[in-house]
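A single protein chain has been omitted; all remaining protein chains appear in their positions.
Let's look at chain A:
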Amino acid sequence: MSTYAQKKGFGATLWDFLTTVDHKKIAILYLIAGGFFFLIGGIEAVFIRIQLAVPNNDFVSAGAFNEIITMHGTTMIFLAAMPLVFAFMNAVMPLQIGARDVAFPYVNALGFWLFFFGGIFLNLSWFLGGAPDAGWTSYASLAIHSKGHGVDFYVLGLQISGLGTLIGGINFLVTIINMRAPGMTYMRMPLFTWTTFVTSALILFAFPPLTVGLVLMMFDRLFGANFFEVAQGGNTVIWEHLFWIFGHPEVYILILPAFGIFSEIFAMFSRKRLFGYSSMVFATVLIGFLGFMVWAHHMFTTGLGPVANAIFAVATMAIGVPTGIKIFNWLFTMWGGSVKFTTPMHYAFAFIPTFVMGGVTGIMLASAAADYQYHDTYFVVAHFHYVIVGGVVLALLAGTHLYWPKMFGTMLNETMGKITFWTFFIGFHMTFFIQHFLGLWGMPRRVFTYLPGQGFETSNMISSIGAAFMSVGVIVLLINIIVTSVKNVRVGNDPWGDGRTLEWSIPSPPPFYNFKQLPLVRGLDAYWIEKMEGKKEMTPAEPLGDIHMPNSSFLPFTTSLGLFIAAFGAMYHVDDKGWALPVLFIGLLVTFGSMLLRSVKDDHGFHIHKEELMNEDDNKGVKA
């Protein structure tokens, strides 16, 4: 064994994860934290469906229902979907471009800890006087009048985790631009890397408006400002604009990586090159660009006027074109391929009709005139669950099965994987298909109950039973994870046998320096090209030499912890608590102190020497 991979005790492992700057370990942290918040958000969803299963139900009170729907949406978008997407980006993207780590390993760790403390802060609201209750969009007209600290938790928690996402986006952009292996031109990058690239650009430009919106809301609620106080000259529509200038790109931030994962799966398990690669790249960039042009379609009923509504309606419908390009390319990738129905391929196959249904209702909603009828009904709820669950969550589940062996070195059980797929897939359509009709029949969203005799009973009951099926699917996945982790059957470089891209050319999990020698990339699907020529591994692009690696650091943790502490000070400052301001300053001191320490303390990293790398080979008894 090498000197680097020794068995460690629990304390040492914990310290390792608290201080790690390795993108593969950060990916695991994102997966665990995101998975945890996904379960919390899922439990909230089940509570919603229990409450709505029968009319006049009193399973939860009206106030608690508002908190649950707000936290369900906020948790699922910001604390589950985003970090899970980040988990796969971190785990796979650097390997796909043949890099030894991301451009800023330290910033990568900082991004994770900011997200984590923000998420914990937001969820502590349940125990500290009540969760936010103004909806996940937290419209200012509602939010500034919300009693208690719920909305303050929302504002401060999202601010902290949003900063983490922003720096993560910058990090991925620089990584892809500067750190590609020799021969890895832009037009040879795997589709998942391309979608990570475009997504990161969206993050960079979409998150600052959210930051500003949250700052304004924080100033209003905690420091006496008047941005949204109409009597003082304020205007609540500013929040709507800022929120959706962020919020619409956000849905593409979620769905583009999902497209990336599915593109990899279609090519892999059709054993065929992705159809129309360059048009896929083009469509991805175009969707990213158009994503910034359509935010006001969330505000058709705000009263922006017919001209604005018409422009945003047309721009919205235009996004259907590049998305359609993608759908056909995926279909043509399977056409004539030798399709293998693995668990990930099940998800990919099911994704196409599901997502197309979400797209069709999207075009319906984009018609501004018709939207007045759909607005704030269950039709909207059905639409966005079809695109987010039918697109993003299916991709995340597919990605979990696909990349599990690369991340952990062992395969998830395929039979249980297919059980998860079928229960989740059937449950999903049962839950949400009927909600289209509930909406068209007039059931408004965000209501905590409804009366009998309005024709909503049967449909709501069907919807709630569907939610139970989805829960079973998730539970089977958890059992699958436990069982396979206990068995822990180790797998080789390319456990699916059909790997096309660089991540499948190295061990599972990869050594901490990823590539002993950077690979020479000779075309799209670099590893597949080598395999087709009868080779077992990539041709190296450089002689064996010293490898430069970054040092671990505890400072990302303390930097984030400081903001977590400061947030409590800022929040309780309005209650005239004597300790609030000191806590605020101590927290900020910890954060800025950590940043200063990072700045003045030189961090040159360390080198793995050539001899050590050669020894490792000798010990394994393979090639010199």
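Here is the rule we use: a contact is a pair of C-beta atoms (placed from the backbone, for glycine too) under 8 Å apart; a residue touches a chain by one contact, two chains touch by 3 or more; residues count from 1.
As a convention for this text, contacts and distances are computed from a predicted model.
Its record in UniProt calls the unshown chain "Cytochrome (Ubi)quinol oxidase subunit III", which is the match among "FeMo cofactor biosynthesis protein NifB", "Dihydroorotate dehydrogenase", "Cytochrome (Ubi)quinol oxidase subunit III" or "ABC transporter permease". Among A:36, A:59, A:139 or A:205, the one in contact with the hidden chain is A:205.
Residue A:215 is the one among A:39, A:64, A:142 or A:215 that touches the chain missing from this view. Residue A:600 is the one among A:307, A:486 or A:600 that touches the chain not shown. For chain A, the residues touching the chain absent from view are 103-104, 107, 166, 170-171, 173-174, 177-179, 204-205, 207-209, 211-213, 215-216, 219-220, 223-227, 229, 231-235, 238, 241-242, 245, 548, 596, 599-600, 602, 604.
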